[in-house]
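Just passing along the structure, written as structure tokens.
One protein chain is absent from this view; the other protein chains keep their places.
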Amino acid sequence: MRWLRVGALLVVFGLLIAAAGWMRPYGEPVRTDMDAYFLERTPEEVVVTNVVTAVVFDYRGFDTLGEATVLFTAVMAVALILRRWRR
Amino acid sequence: MSVVVRTVTRLLVPLALIFGAYVIMHGHLTPGGGFQGGAVLASVVALLIVAFGAERLRRRQTSLTSVEDLGALMFVVLAFVGIGSTFFYNALAGARGLFGGTEAGSLWAGGTVPLMNWAVGLKVMAGLGSIVLLMALFGGDDDR
Partner (left out) sequence: MTALTVLQVANLVLIVAGAVLTVWLRDLLASVVALAAMSLLLALQFYLLQAPDVAIAEAGIGAALTTAIFVLALRKTRRKEEEE
């Protein structure tokens, strides 16, 4: 049973290494339409040099709102469970 | 914790605070942003709790969660600034008003983006900090 586990682990490891070799070369995406759009428009529309921040807080603000909600819910749950409430 | 940890913490805390504030403040110009800077500031809170014990910060629980709520509220209010066009529309960018510089790369440009950076930074700092604080206070603070 132990050797079966080691063998399975080795097979998965080999598959991952093979997949790394089969990967697309770094820095050459298949589609560049959206990248070019954001890179061209961000300095004019948002007047910001950090394109990632422009995407996170302007173009895809809803995603950030969801992320903020996740953090808010986590803090609320931790406070509800772990805090010592006065009776 | 030991004297070594406390001394290193005293040395490190101002530097980390400055770095976190810098990452938030320049979030729209250089790599980083509200979340990353807030995580750095929260790690300062965690360092203080590990080094000096959580008992000193017991009274600060409410203020930390309040700052978190304030950040979340500020974020949503800033999202409503551009409600004339759409939710999350950046109405302040390039408008020559508050943060309305017209030159990309200026600290005073970007409209709601720098303000949202500060909102999210405060929110993440207070949120993660209060999670660590609540976990440290749970079951009594046994600082050894």
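Structural remarks
Which chain is which? They are A and B, in the order written, and residues in each are numbered from 1.
What we mean here is this: contacts are C-beta pairs under 8 Å (C-beta built on N, C-alpha and C of every residue); 3 or more make two chains touch, one makes a residue touch a chain.
Everything numeric in this text was worked out from a predicted model, so none of it was measured.
When the whole complex is considered, the residue among B:43, B:61 or B:106 that touches the unshown chain is B:43. For chain B, the residues in touch with the chain missing from this view are 23, 31-33, 35-37, 39-40, 42-43, 46-47, 49-50, 128, 132, 135-136, 138-139, 142-144.
Here is the rule we use: only the chains that are shown with their structure count from here on.
Those residues of chain A whose C-beta lies close enough to touch chain B in the complex are 42-50, 52-54, 56-58, 61-62, 64-65, 67-68, 71-72, 74-75, 78-79, 82-84.
The touching residues of chain B, counted against chain A in their complex, run 27-35, 61, 65, 68, 72, 75-76, 79, 87-88, 90, 93-94, 101-106, 109-113, 116-117, 120, 123-124, 127-128, 130-131, 134-135, 137-138.
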